[in-house]
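All protein chains of the complex are present and in place, except for one that has been dropped.
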């Protein structure tokens, strides 16, 4: 079940929007215009963009720390994203969480967390809610997070309870300065699913259509009541964090190759297939540019919070 | 590599000693002569007894809460066990830990813990020591403990580091009032090893020779540097705790069948094979009886601790 | 009035909330069937509400903590049972880092209405892994509420309030209290979170406490009445955030304070209460603030040794006598 041309262009536009957003984020961070801890998903854009065309608007999304792309792909408040990056009151968390705690519950998206692996337990909880409401959960994390015990506890619990959860692993072979050979046993993360009698698969995570196809298959099964499935997407992150930009394409020659650049790769593919024309491409890029410009203006117009803002919002109800 | 006749008789004697010890423990608990939380391994005696003939005296042993049989099989201080059960100062932990914290480090045996699963992390630490000292670790836990995340973290870490650890699962399909179908996904615990590229196997855990054979094979591999292996022993516990004795053979007819009784089963086997004669059996039982009697006398002669005993032993060095 | 056991009142509170709100559900280890957990608190719930609302799980405390946060964030009201108090060590991240910060860090947009119930399994002979008391661990966790009832009435009213509360609640029970009987009205009621309760009025000394400590304090008060000492017993009920006004008022009245709690003394809940008084009410004090609490010794599996480290009514009496001397 390949996506339609329209869907493919949608995915392409989403990838461009993520790419443009994150490059801008890096640029503004370097200039010192925005500050804080930020974890771009540059190089991994195919995953959020493809998934967003597979799950439904009513489904739940839970990610770990590298959730910015998923936030965008899900269609969460884009202006509020930029206000957040600028630390303004109209930020999606009122400027409190910053880039690693982006969450937009109007879109059922908990796309932030900074304790690696905790998203798996949270997603399992979301899974119980989803089961009751007749929807499903897409849960996302890096391969490193699968070495946290709670990943295993969650998979086991979800499998026993047949919870409707698609576990997605963004395998980029890097956990900060570590590589998998130093930290991670076994051939593929997908095999970790087998221990729980759960289906798992690995796909090229820089290939939109491969991700889309397998994710769509799993989503169908899950909706039919199979219980959870696990999809491992093999990719490569360009950089770990905005404060450690060693691997950006401008620095590393290899990164400029289409294989390392899922956006370029998908663009090429769409052009070869005749889905993307020059004029369409121009228009899509203009859409993205305008969206970004609009959001930047929105953000800059938003006030800086008072320094005591939020000290009365630690509890939701006064005690 | 089948055990020699002598070894088999040794295993049989160990099984009898465990059985006798624990039945006595149950009896004295019912009479109110000893008190506290106690977790017998009745019905599972084949596992500790067989393993003890496979690992070496210099190896390390780490178990979870149901470690009493392993304590005995390892040859830990038997008199001190009984003094412990009586809460006396000559108890192996001076009457502080009780039956679920039996530990005898002169025998490199940490056979107590009451937070299910924590033994896996501790065994991994022991594994680093064992690697350095040229020995290995035997780590033991119930199937329920493999649903704790730290089991998974430990297997992964041990596999990456090729630590010399034999993980032994005592699969009795029960976690207090839960059965595996309610709690545990996947066919066999042994398959959980595969996720980490580790060898795993399931054996009949009431069959001494099956356990012995597979454990011996794994131990050989581990000593040759294979890294960790996992051995799952399928068994059945007769009772969960001394305060909940529903399943004792006197109550449950099925428990009297040889399949449910590893001691009876091994005795039958040894008789059929001509290894065990009536006179040998008498002698072995007399040995066991004497050992128990001696220990009971030792225990009863040991003083009750002063109520403030140990309040100055919270730190090993005065601060 | 109707007399009920603590455990039954607590269960009744949960049942009422489950009937009222289909989004309330129970999850934990061995909580189902007719057993209903090691202490029988959830006995019979599975029968009424089914396996989808009374969910059995593996020994996976980390996932249980995560489930609480995730289910709450996505709109249900999970009630998690952690089998006993010393296993609360295994959900500290979920409570402290995740649940505690969620409402604030989401910009006040994601409430986290979860309850983690546990039982401090005290005064049993079972060693330090069973007999812990992790209450103090959650005292330094903004955004978290810590509720600890001492009577059947409070247990029911507070569990109902906790389930309805939109913030994460750690709800701690004490095993010796389960069989305690007390008045529990037939009509529905709620005990508000954040309000302490004067369990006995007095004018010479205030004993500030919660949970089982309340009963030690009440016993001590009765004992000392004979000697003409009038003891006020202040039951915090909600330990975090605690009721500062109630403490202020009582201290202003009595000028003497004993704080008693069952956990280890050093760094326990009593430390915060004493520090608050030393900071804000010191002018009202006419004596040192005494803490009567367990010795800083891991709980042994031995009746005699337990005697040597634990506290009871007599210790509270001694402390009060010391203050009155």
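Chains: A, B and C, in written order; residue numbering restarts at 1 for each.
By definition in this document, a residue touches a chain if its C-beta (ideal position, glycine included) is under 8 Å from a C-beta of that chain, and two chains touch if they have at least 3 such contacts.
Predicted model only: the values in this text are computed from it and were never measured.
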Problem set entry | Contact list for the unshown chain, restricted to visible chains | A, B, C
For this session: Looking beyond the chains shown, say which of C:89, C:166, C:230 or C:310 touches the absent one.
Result: C:89
Exercise. Which one, C:7, C:27, C:45 or C:105, makes contact with the chain that was left out?
Worked result: C:105
For this session: Could you tell me which of A:40, A:67 or A:117 touches the chain that is not displayed?
Result: A:117
Seminar exercise, completed: Across the whole complex, the chain not displayed is touched by chain A residues 35-37, 87, 95-101, 113-117, 144-145, 147-149, 175-178, 182-184, 304-311, 314
Problem set entry | Interface with the undisplayed chain - residues on chain B | 60, 62, 91-97, 101, 103, 105, 108, 110, 113, 115, 118, 120-132, 149-150, 153-154, 156-157, 160-161, 310, 313-317, 319
For this session: Determine and list the chain C residues touching the chain excluded from the picture.
Result: 62, 86-87, 89-90, 92-93, 96-97, 100-101, 104-105, 127-129, 132, 134, 136-137, 139-143, 240-241, 263-264, 266-275, 277-280, 282-283, 285, 287-291, 296-298, 300
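One rule holds in what follows: only the chains that are shown with their structure count from here on.
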Exercise. Ranking chain pairs by contacts, what comes out on top?
Worked result: A-C
For this session: Please identify which chain has its centre, taken as the mean of its CA atoms, farthest from the centre of chain A.
Result: B
Seminar exercise, completed: Between chain B and chain C, the Cα-mean centres are separated in Å by 37
Exercise. Roughly how many whole angstrom separate the Cα centroids of chain A and chain C?
Worked result: 40
Seminar exercise, completed: Residues of chain B that touch at least two other chains are 147-149, 182-184
Seminar exercise, completed: Two or more other chains are touched by the chain C residues 57-58, 60, 62-63
